[in-house]
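This is the structure I want to talk about, given as structure tokens.
Complex shown without one protein chain; remaining protein chains in place.
A, B and C label the chains in the order they appear, each numbered from 1.
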Amino acid sequence: MEKETVRIENFSDAVFAIAITLLVLDLHAPETSTIKNGTELLSFLKGEWTSYLAFTLSFFSIFIMWVNHHKIFKQIYSRNTAIMFANGLILFLVTAVSYPTALLARFFEGEASNIAVAIYTGIFVLINLSYNLLWYTASSNKKLLRPEITNSAIKKIRNNYLYGLPTYLIAFGISFQYPTAALVISMALLIFWAVSSGKIKMIQE
Amino acid sequence: MEKETVRIENFSDAVFAIAITLLVLDLHAPETSTIKNGTELLSFLKGEWTSYLAFTLSFFSIFIMWVNHHKIFKQIYSRNTAIMFANGLILFLVTAVSYPTALLARFFEGEASNIAVAIYTGIFVLINLSYNLLWYTASSNKKLLRPEITNSAIKKIRNNYLYGLPTYLIAFGISFQYPTAALVISMALLIFWAVSSGKIKMIQE
Amino acid sequence: MEKETVRIENFSDAVFAIAITLLVLDLHAPETSTIKNGTELLSFLKGEWTSYLAFTLSFFSIFIMWVNHHKIFKQIYSRNTAIMFANGLILFLVTAVSYPTALLARFFEGEASNIAVAIYTGIFVLINLSYNLLWYTASSNKKLLRPEITNSAIKKIRNNYLYGLPTYLIAFGISFQYPTAALVISMALLIFWAVSSGKIKMIQE
Partner (left out) sequence: MEKETVRIENFSDAVFAIAITLLVLDLHAPETSTIKNGTELLSFLKGEWTSYLAFTLSFFSIFIMWVNHHKIFKQIYSRNTAIMFANGLILFLVTAVSYPTALLARFFEGEASNIAVAIYTGIFVLINLSYNLLWYTASSNKKLLRPEITNSAIKKIRNNYLYGLPTYLIAFGISFQYPTAALVISMALLIFWAVSSGKIKMIQE
């Protein structure tokens, strides 16, 4: 059985690659006229730490999403309209990540911190939902999947994304009161996904 | 018969992927100094709804154009100069979409709404025409097409793009008087293309 | 004999695709506050015609360069350091095209027109030279080329790029006195390349 999804995967990879690289456009160099010497440049750059944090966090979040996207599509062999649009929704949200990233970079310090973090964690809730939707759509018809895939593997992938949801929701929920804690949870989730992505691989193959 | 169009398709896919991802650059985060707290940030973001609308509409429009581009090129096996430049015209217009999108985002509210919407719907008229041109160019010489393709399939693809034209023209025509209605028609067309793209697939294969 | 240049071609294609798509970022939408109604928006957009001209000219110039790049690499089977860096030089210049494009867009009207056009036509002189360098580098050792290629085909490709040079130089030379004429020559060259690219194909294959 031939894999029909190659061009979708290539297109998706390109969108992930562009979205991850465009993040750097939100690191702003100061205007020449505002900086007199090296000390002032260093102190400007130190003041930009929220930009670096947001850039780093979003870069590795999109990177891990790409790894996971890759893993899901290794199991999908045929496409239909529902898969096309569930995937389109993922790409839409991944592309949009740079906007909450810019908000986080600018407002993590200061009074608007809770709203900025809530929007930032909120988009990851939506992305998690869209991954769940993609796998639900694909696995609802086993004919669309890799012929050798076992029911247990299908379930394990489903649970992998389903179990992420409550944690993302918790991070989102507490952003309004404890934005820093919410961001720490997001980072912890990132590390968890990075480490667990190795294990999932073994399960699937 | 070997398919000669692989590198054209890859190049086109890359242009579609970049054009769709660059749209996000027109979502602007507010300056730090203008926002005092979370309430002000939320109210700023609410005021940006036309940007989100324009971003979403253009993202899925380009996404569906890509799906259609993919479908047309599945039927084209050889290339000639005319196909190269009909395709170049499509890529030119797809790349340009971000400009009318920015105009729509900024001027959908307010007095200039009709002109902004007319330009926005206008570019989709041009894109529809360029798709018609591509298929006309390719199908005018059956030797350029997939050997197994039937005359009925060729005609169905042609009609598919031809029938879109009057609707795009209507949306364009009424923009000057009823910009909101014109945009609603554009959205309805989007949903129609998304749904019908599943059916066309069955016809072609 | 296996073609070794696939990854170079893919990388080059990606750079061409990104460079061609980034051009649109120099089409600027007006600030909301400066436009009161549709008439003002239209009159602003009319005033931007040099931007559209520069965008269109550069888009199709890069597109034709990509077509030509594609054709040259169809004949190159092996790579060496010299080819890598001749190609790197082409990519460098293609990437840079957006800068003279922005200058042309902003200064084609007005007193600085001659300098803006001279820089714009100047970069195409450099690009032509880099294509000549690439083909010179590749064809200086016939072992690097497609095994079936004839000496006459090698010579025809060489002449194709060599004969472009004087025309580009003329366009560059007269820019200082007659910027509009220089730009018209550039456009004529563009159309010539587009049309002749069909003929070259037949020669090569």
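The rule is simple: contacts are C-beta pairs under 8 Å (C-beta built on N, C-alpha and C of every residue); 3 or more make two chains touch, one makes a residue touch a chain.
What you see is a predicted model; the values in this text were computed from it and never measured.
In the full assembly, the chain not pictured is in contact with A, C, by the touch criterion defined above. Taking the complete complex into account, C:102 is the one of C:35, C:102 or C:129 that touches the chain left out.
Check A:8, A:23 or A:54 against the missing chain and you find that the one touching it is A:23.
Against the chain not displayed here, chain A makes contact via residues 9-10, 13-14, 16-18, 20-25, 27, 29-32, 35-38, 40-42, 45, 55-56, 59-60, 63, 66-67, 70, 194-195, 197-198, 201. Residues 7, 10-11, 14-15, 18-19, 22, 25-26, 80-81, 84-85, 88, 91-92, 95-96, 98-99, 102-103, 105-107, 110-116, 119 are the ones on chain C that touch the missing chain.
The definition used in the following text is that only the chains that are shown with their structure count from here on.
Viewed as a network of touching protein chains, the structure reduces to a simple linear path. With angles rounded to a multiple of 5, the C-alpha fit of chain B against chain C returns 90 degrees of rotation. Taking each chain's centre as the mean of its C-alpha atoms, chain B lies 26 Å from chain C. Distance from the chain A centre to the chain C centre is 36 Å, each centre being the mean of its Cα atoms. Residue numbers of chain C whose C-beta contacts span two or more other chains: none are found.
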